[in-house]
Structures are given as C-alpha cells and as structure tokens.
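Up next is chain A:
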Amino acid sequence: MNNILNQIGIENYIFLSVLLFCIGVFGVLYRRNAIIVFMSIEIMLNAVNLLFVAFSTYHQDAEGQVFVFFSMAVAAAEVAVGLAILVSVFRNIGSIDIANLKNLKG
Partner candidate 1 sequence: MDTNLALLLLLSPFVGFLFNIFFGKKVSRNVSGAIGTLTVLVSFLMSICFFAQLNQNGKALEIHLFDWISVHNFKLDFGLLLDQLSLLWLLFVTGIGSLIHLYSISYMHDDENMHKFFAYLNLFVFFMITLVVGDNLLVMFIGWEGVGLCSYLLIGFWHKNQDYNDAAKKAFIMNRIGDLGFLIGIFLLGSQFNTLNFSELKVALGGNLSLYTNICLCFAALCLFIGACGKSAQLPLYTWLPDAMAGPTPVSALIHAATMVTAGIFMVTRMNFLFDLTPEVQNIIAIVGALTALVAASIGLLQNDIKKVLAYSTVSQLGLMFLALGCGAYNVAVFHVITHAFFKACLFLGSGSVIHGLHGEQDMRKMGGLRKAMPITFWTMMISTLAIAGIFPFAGFWSKDEILMVAFEHNTILYVVASIASIMTAFYMFRLMYLTFFNDFRGTEEQKHHLHESPSLITIPLVILAILALIGGAINLPGSNWLNHFLEPILATKHEEHALGTHEYMLMGIALAGAVFGILWAYSKYIKQGFVPKQDSEITGFSKTIYNLYYVDEFYTFLIVRPLNSLSNFFRTTLETALGKLVFGFGTVANGLGTQGKKLQTGSIGLYLFAFVIGVLAILTYLFIAQ
Partner candidate 2 sequence: MDVTTILILLLVGAIATYFSGDKLASKVALVFSLGAFGLSLSLLSTYCNGGNISFIANWIDIPKVALAFKADGLAMAMVLLTTALTPLIIFSSFGNSFNNSKNFYALVMFMSFAMTGTFLAADGLLYYVFWELALIPIYFIALIWGNGDAEKRKKAVLKFFIYTLGGSLFMLIAFAYLYSKADSFLLEDLYKLDLTASEQCWVFFAFFLAYAIKIPIIPFHTWQAKVYQKAPTVGTMLLSGIMLKMGLYSVIRWQLPIAPDAAKTYMPVLIGLSIAGVIYGSIVALRQKDLKKLLAYSSLAHVGLIAAGCYTLTLDGLSGAVLQMIAHGFVIVGLFFAAEIIFRRYETRKIDEMGGIRTQTPKFTSMFMILVLASVALPGTFNFVGEFTVLYSLSQVNVWFAILGGTTIILGAYYMLKMFQNSMLGETNAKVFAEVTSNEAITFVVIIAFLLFFGLYPKPIVDLITPSLNEILSNINS
C-alpha cells in the first residue's frame, strides 16, 4: 500500500475523529451560547467527514469522498439557515442564550 495510511495508521484517524466528535458533543451539552453550540455541531460533522475521507482512502474507493462533498454542502446550507435563524432570534429576544429560548415548553 503506497499511500498516506502507511505512514499514519488508520487507527489514528479514528481516534482523532472520535476525539473531535466527543468535543463536539460536550460542547453541545455544556455551552449555552447558541453560536458555540452551532460550532460544536460543525465539529461533529467534520469529525465524521474526516472519518469518511480516511476510510475512503483505506478502501481505495472514492465514494466516501463524494459523500463528504455532499455533507459539506449541506453543512454550509445548514449554517446559512441556522445563523439566519439565530440572527432573527437575537433581534427579537436580544439574547442567544439557549436557556432563555423556552417557548417550546409544553
């Protein structure tokens, strides 16, 4: 096998992406600022993307990378919509602390 995986083993990629994912999860759980929550979600997404690319190379199959493109495109769109929502939330309420957003209370 003549590629990057010979130098850095696949398991390192897996560890890294799990680490990134966990950081994302904890960010989502602990931070109250909506933008940071958003960033944490992006980190989780990118952790997955990283894994996709790594396995794609590992399996010598380009399909994984195609998926990453999709996922990046979707993520970009999501950020656009999400940020737009946050902006309008901020305009209305004056805060983007998720603890204050309790209108969904049953």
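On how the list was made: all candidates are chains of the complex that A comes from, given by their letters.
Before moving on, here are some points about what is shown:
Definition applied: a contact is a pair of C-beta atoms (placed from the backbone, for glycine too) under 8 Å apart; a residue touches a chain by one contact, two chains touch by 3 or more; residues count from 1.
Model, not experiment: these values are computed from the prediction.
One candidate from 1 or 2 touches chain A in this complex, that being 1.
Note for the complex: chain A touches candidate 1 at residues 25, 28-29, 32, 37, 98-99, 101-106.
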